[in-house]
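Dropping a structure here in structure tokens format, bear with me for questions.
With one protein chain held back, the other chains of the complex are shown just where they sit.
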Amino acid sequence: MNAVLKVENIGISFGSNDVLKSLSFELGENEVLGVIGPNGAGKTVMLNILTGILKPTKGSIIFQGKNITDRTITERCRMGFGRTFQVPRPFEKMTVFENVIVGGVYGDQLREKDAKRRALEVTEIIGLGDKKDWFAGKLGLLDRKRLEIARALASNPKVLLFDEVAGGLTESEVSDILGIVRMVKEQGVSVVWIEHVLKTMREGTDRVLCLAEGRNVICGLPDEVMESKEVHEVYLGAEEE
Amino acid sequence: MTTENTMLAVDNLNVHYGDFKALHNISLKISSGSVVSIIGSNGAGKSTLLNTIMGINKPSDGTIAFFSKKIGGMPTNQVVAEGISMSPEGSRVFEKMTVEENLLMGAYLKQARQRKDERLEKVYGLFPVLKEKREQHASFLSGGQRQMLAIARGIMTGPKLLLCDEISLGLAPVVIKDIYQKIKEINREGVTIVLVEQDVKRSLKHSDYSYVMLKGKIVMEGKSSELPEDEVRDAYFGVNKYAKY
Amino acid sequence: MQFNFNEDSRSKFKWGILVLLLAILCTLPLWAPEYFVMVFMLIFLYMALGQMWNLLAGYTGLVSLGQQIFIGLGGYSLAVITELYDLPMLLGLFVGGVISVIFALVISQPIFKMRGVYFTIGTWIAAEALAVFFSNWTYVRSGQGFNITASYDLTTVDIYYIALVVGIGSVALVYFLLRSRLGLALMAMRDNESAAETMGIELYKTKLKCFLISAFVTGVAGGALYLSIAYIQPFAAYSIDWTVAMVFMVIIGGIGTLEGPIIGAVVYVVLKQFLYDYPGISMIILGVLAVAIILIAPKGIMGTLHDRYGIEFLSARRRSKDVESAA
Partner (left out) sequence: MEIIQSVLNGILLGGLYSGDLVIVSTFLCMIIAAQVTGSLLLALVITICFMAVIGFLLQNFLINKVLDKGDEPPLLVTFGVSIFLSNVLLLLFGADARSIQSPITSSNVISSNLVSVSAVYLLNFVVAVLVIGALHYVMKYTYFGRSIRATSNDVTAAELMGVNTKRIYSYTMCLAMASAAIAGLLVGMTFVFYPSTGTQYLIIAFGVVVIGGMGSLLGTLVGGVILGLAQLLGAYFFGAGYQLLAGYIVLLIILTIKPEGLLSTAARK
């Protein structure tokens, strides 16, 4: 497997509390890697370390062969990291179109003219074509999530980090999101996808990594992982003596 | 369950966060003296349910009745005065205050102040480690000790109903066992308990009655000893016949 | 397309109104009474101040209480250049802008390390420190200050045109800033700073640019204000009251909007002039008005109009159809 992203033994502690103890995984070219785990497993912390919001206390992050552990948020974005937020954070007083332009202009250093053209394409393929001149603040939850993905896509990312993009959506909306993820993958982007709706993970990912108490428990094909004794123990609790 | 000894009745409760509907038509009953567990993976709406009972979240519609008094939408401090107390997720002890000051905060309300000495003695008896550390700041406590402090602080308010939100989260098995032991003792003294847990086995083992939540709905309920574990598991993961939710 | 035609004619109509408005303002001294001209002069100068405070607080989240630093520097530059060196007044205005930028650059290092309310108070303390320093600095005649004799040669009309350039210039500057690449970053930061950062926007650089721009314009506007006041003294020049006025204008008009400071400046200056003989009362009314607006419409007049009805007069929008028709 050709790894785009390699995470090696990262750990982070807040005071005496080790939130991530030691986490390693690889993300392959054009792969969708699902990350599951109960509350407090360290999923969001992991995402924040990957995007550079938090600095790990140990370990390193290798992106396309380069060590990026000390790079800032903006540098990582320009190198090809895109992300969505658990609670979407669109630029509410800007239109959908303008939101997506920001991705092109600042995430990919395009000239504004080219960024506009790309924004048109991206809003179209993500399914926001008829709402592109709406103020982002007026969008519903699904469209906000779409917009976040579109904005990230416009920055021409190599790796997209999804933070619970399917959370809070209805069944049919989730299948829309699954379609979008498939489409993103077809564009040649690798995805790290945190989610707690396990069923969605089973359908939408190539591999699943399960975290618990700050370390990886198991990593493998979705069906294998979901059926594994380890995951059941993590979620359902071990047999008490 | 007979209606006569129903302590808390939640009827058709709906809660929204902006566009997002967090709870769908939740109905449940909790009878006096029992231990009831609410099971579900994260995001299922368990904490939202507890927070709504406590008045931290406001219901969009539906009722919550405590001893047949409507408490839905009441401010939190009044809910506490009615006799419901909660040990919140992640303990949320007052880190800049000492252990004893944390406990005295539990005795803040007038009716609790009068019985503060007696209750302090009781919780120190229940959790001797807190007595040892009474002069220390809560920030120096371990995760398990914080959880104990949060529960003890809740008891200081003199509740009839104690809601415990994920009290085993991130703790070592030995500590969890200890804490559940204490919960049992507290229940024996007449306090009704609601446990919110991600851990199915533990929940079923320590409760009389269980509700299973999935995506903001209650998908299963029954006596804990009678619920088939693999069906709970299906409901928990939202697979097989529970996939429709 | 019918729709497009309408859009086009509407925007032509809008530009027509703007040109007409500009023509009226340019010829104002020819037909309006002098008092009127003086009021408009003040409106333009305060508008520039409001625009600059809004650029900082409304877009980059830098809530400064120290904008009077640049007013003082601008005023003193004018005084020193014209009084001590007998150089032209316009040079004085320009030097005021430049010195403001230099000073802003120097204090940006420590002051940008402060976050949130600490930045707010830090800027204020810096201004108070300057006031004390100037009142002890013999080069600028300490507490005694200057009579700016250069302004005695100017008529209200002269100052009006300077104010017109500064005021309209500041609006145009912010408008074109918003339409530029930088403006995209500014609007994004206004709406959500952390999301903007993950989209590749460099927060520090963008904030610094705005801080310097606002220092320059405020410095020039400060000089122009002192042309009309004609007497400068440290504690008045570096008084928090300047920034209080900016805050009121922007809050009343609508923070983070282009039109807000304009509306705010009109309300502020007209109210102050109307109650000119009762300065205390006008401040009391402004205080009450500000509190009332925050309680009733926390986004100000423009912000509320925009939220409820989508109204924008000066739009820096990038519309998708511009690209479609170009492609």
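Worth pointing out:
Should a chain be cited, it is by its letter among A, B and C, assigned in written order, with residues numbered from 1 in that chain.
Criterion: a residue touches a chain if its C-beta (ideal position, glycine included) is under 8 Å from a C-beta of that chain, and two chains touch if they have at least 3 such contacts.
For clarity, every value in this text was computed on a predicted model and none was experimentally measured.
Of the options B:M105, B:V129 or B:V239, the residue whose C-beta touches the omitted chain is B:M105. For the chain missing from the display, the contacting residue among C:L286, C:M302 or C:A316 is C:L286, taking the whole complex into account. Checked against the full complex, the candidates B:H16, B:K122 or B:H137 give a single residue touching the omitted chain, namely B:H137.
From the options C:C26, C:L84, C:L105 or C:V132, the residue with contact to the chain not on display is C:V132. Looking at chain C, the residues touching the absent chain are 57, 63, 110-111, 113-118, 120-122, 124-126, 128-129, 132-133, 135-136, 240, 244, 247, 251, 255, 280-281, 283-284, 286-288, 290-291, 294-295, 298.
Listed here are the chain B residues that touch the chain not shown: 54-56, 75-77, 80-81, 85-86, 88, 92-97, 101, 104-109, 112-113, 137, 139, 153-154, 157.
In the analysis below, only the chains that are shown with their structure count from here on.
Minimum number of contact steps separating chain B from chain C: 2.
A summary of chain positions shows that the Cα centroid lying nearest the centre of all protein Cα atoms is that of chain A.
As a whole-number value, the distance joining the C-alpha centres of chain A and chain B reads 32 Å. Taken together, the chain A residues at the contact with chain B in this complex read 17, 38-40, 140-141, 164, 167-168, 171, 196-199, 213, 226, 232, 235-240.
By the touch criterion given at the top, residues 18-20, 22, 41-43, 89, 143, 166, 169-170, 173, 177, 198-202, 205, 215, 233, 236-239, 243-244 of chain B touch chain A in their complex. Within the complex, the chain C residues that touch chain A are 181, 184-185, 187-188, 190-192, 194-202, 256, 306, 310, 317-324, 327.
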